[in-house]
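Omission of a single protein chain aside, the complex is shown with its protein chains in their original locations.
Note that the chains take the letters A, B and C in the order they are written out, and that residue 1 is the start of every chain.
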């Protein structure tokens, strides 16, 4: 799929203050840099497991989560690093988890496809495509029952919308006006399958009509547009008006996983989408607006790089998991706390 | 849900010959009478298993299957007697199956919820709600691959449209333009749940839009309207233009199963729908058109009654299943026939 | 004596827990307005309201996922399946998510989720007759409970609702003692006895993982589950007349399994028969045999015999169904064989 022309439009920063925007910029750079570092780690040494990069898709994670409260919930996917970073999971334990260390977010038990941090409302990446969708709806139901005012966000790919649980969860969420936002990261591919090869209605947002859920399609490489759409959806959800299906048009710049070569797509297509890099676009807009000087952005990037070096050092120096440690994580035998 | 006003419109018989229409009438009466007899059998003696009546819904089964070739495929549901009768399954083995006799359609192994007759293209009732939907799509795929020109019909209830397999099967059928017709018998209830309680979009036909499948809503108690819509859908399917979602608005006159009392609905609603009885409506139209005299209809009804008495006698006099007979039906150990 | 059907005992456990703990909610098909396919939840919607009792669409995977999501975020849901056979529609959410998320999260997640499902062969054909316990006994991270009587059912369900892990709670349709308002007739059979019908009113717990000796004996140990406990007890009566005293053990929970109880009985009797309703191959019977023949090998004077369902989809015809499912005679024959060289 070619980039849409509106994805060439400049970002409209009016109404946002510069520190906030720099915060978005930083989060996106963190997500990007986390995965870039991982990429080289996987190249240069035997790393456990695998990983899926969201390079080029960072605006979706950061735009959406920036509309959330810290106690709101998120479920994520196999391509979940950016969601975690954006939801505020710390880099050190995230990186340690990639090294399967005891200091990892999941104590080395989960790995890349199962990153989570309940203290940040990050309920988990799921390695089963689509599995997080009803779980997020359940978290929303819980918020409704408890009257907590929280909302839940489920991130999922274009391919995931063909799973039955997508259908079942959207239907119940709409029936019961659950405070949940369904965010489809339409990155044009599900492994080798283009959206139009795998979905009879390639505009995923249109599928909302089957559930009386408003479907909103946005430029997913425009963090401001994503943020605004997410804010509207969150407001709707918290007001008790029910779910929104938010389709963010973006692109997976890297291969599906690790070193997957993507022979099924045209390199020119990738190059075209690289021109729409969401980080560059926000940076350019900040510069064009005269909000910051180039060195301010560079400083952010350098700080993030340093943070990631520190995270890698933390991970490397952390103790390995002992073979038997898993035993304590199978069951929760604490008495039910009332 | 109240009956729609168009359901009060008279049937338009123009263009159909009287014998054909009497054939429709007979099939509907057969389906009705089969279940009425069963009802009394269940009241009067210990019958094995359970049964779900489609009283009042016969026009859907008969209208749709009348648009089919004998070698076309059908999948059905827990409420499947009418589909079987309509697809030409003989009454004797059907009745014997209800008695769990060796002469039953399924040799006494299946029962009411698993009636099938492969020689008539009836691939099975399924006791798992929704399960037949992808199976019908697979039969359609098979027809496509074999170039046989066959189509497949999946009958399912309104409640079944909330199962994930509905979504998955419709998507694939549309993507691949499979020759399949998805027929939703919207009888207003899924056990105790009204359509609007269980489906966020109570007009099931509208759900076709999520798969670029044309959704057609018809008066399901008007056998002529059902037939015409089915003919159009079958034509479309055979022409390679893909699936249709055909929603037939009807009503379940009896309880969900056997003696279920339906305390969750207003008896007045049932009475209102009884006025729209599809058999009476076709009969009345035949009379109003002057096509037949009342005695002709009565003769059909009497013949069917006699057929059913014979079927019951056949079933009663058939040998019981021997305890060990099931052993031969677990696996097919014939060598694969090329 | 406060006599109660198992249906009523289960309902009472739920009502008491819902009264005591506002975090307990129900999700399932027809559980509210209709009162549940087997009447277990009747009146609960009226008592607790629509925020506690959720009538779901027919979307097993979806509402299982909703239940899990709610369990992860402060509620304690009970998800009801209309028949246990339908759990396969929700299998991914149970096996891949609910059972694994605690370990995958390094212990962050707790999953106080109870899945209730009626099961067992009662004449409705292959898709409404299965006994599904082995699939979940084989799923690490799950607990599996299979009560045989009202007293145990109430105590075990209360324990399950207070457990912080996914618990599959299987209810045999023949033990309910109630008709299905969904149009079914109450099914039962003459071997079903009245034990455990005296149910205390106040809430109580039976710990998950503790079996019970339901009859003492010395010539052979019969480990039976669910409805088979009743058949084993009926067998015990007949065998006693022949001078064979069997010890009948009801494990009550299959995961965790009270292996110690079983093994110490075998230590005494030196012979064992295991009786379960699920399919034989790689089923609960296999596991029970493996435990006894593995850890109890030196105590055994004869091979353990398993009496399980034949490896076939359950046929509709009653005579065939009854051949597939273990009956009283099967148990009698097995015990006589296992004790024959005494």
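The criterion applied here is as follows: a contact is a pair of C-beta atoms (placed from the backbone, for glycine too) under 8 Å apart; a residue touches a chain by one contact, two chains touch by 3 or more.
A quick note: this is a predicted structure, and the numbers were derived from the prediction, not measured.
The chain we do not see here touches A, B, C in the full complex. For the chain left out of this panel, the touching residue among A:63, A:93 or A:111 is A:111. Contact with the omitted chain, checked across C:5, C:110 or C:127, is made by C:127. Touching the chain that is not shown, out of B:63, B:138 or B:208: B:138 (per the contact rule at the top). Considering the whole complex, the residue from B:104, B:157 or B:208 that touches the absent chain is B:104. Per the touch definition above, the residue from B:25, B:42, B:99 or B:126 contacting the chain not shown is B:126. Remark: the residues of chain C touching the chain excluded from display are 85-86, 88-89, 91-92, 94-96, 99-100, 103-104, 125-127, 134-135, 137-141, 255, 257, 278-279, 281-287, 289-290, 293-295, 297-298, 300, 302-306, 310-313, 315-316.
Taking the whole complex into account, chain B touches the unshown chain at residues 73, 75, 104-110, 114, 116-118, 123-124, 126, 128, 131, 133-146, 152, 164-165, 167-169, 171-172, 175-176, 326, 328-336, 338.
If you put the missing chain back, the residues of chain A touching it would be 48-50, 52, 97, 100-101, 106, 108-114, 126-130, 159-160, 162-164, 190-193, 197-199, 255-261, 264, 320-327, 329-330.
Throughout what follows, only the chains that are shown with their structure count from here on.
With centres defined by CA atoms alone, the chain at the far end from chain B is A. Centre to centre, using the average C-alpha position, chain A and chain C are separated by 41 Å.
Between the CA-based centres of chain A and chain B the separation comes to 46 Å, rounded to the whole angstrom. Annotation: 36 Å between the Cα-based centres of chain B and chain C. For chain B, the set of residues touching two or more other chains reads 162-164, 197-199. Counting only residues that touch two or more partner chains, chain C has 56-57, 59, 61-62.
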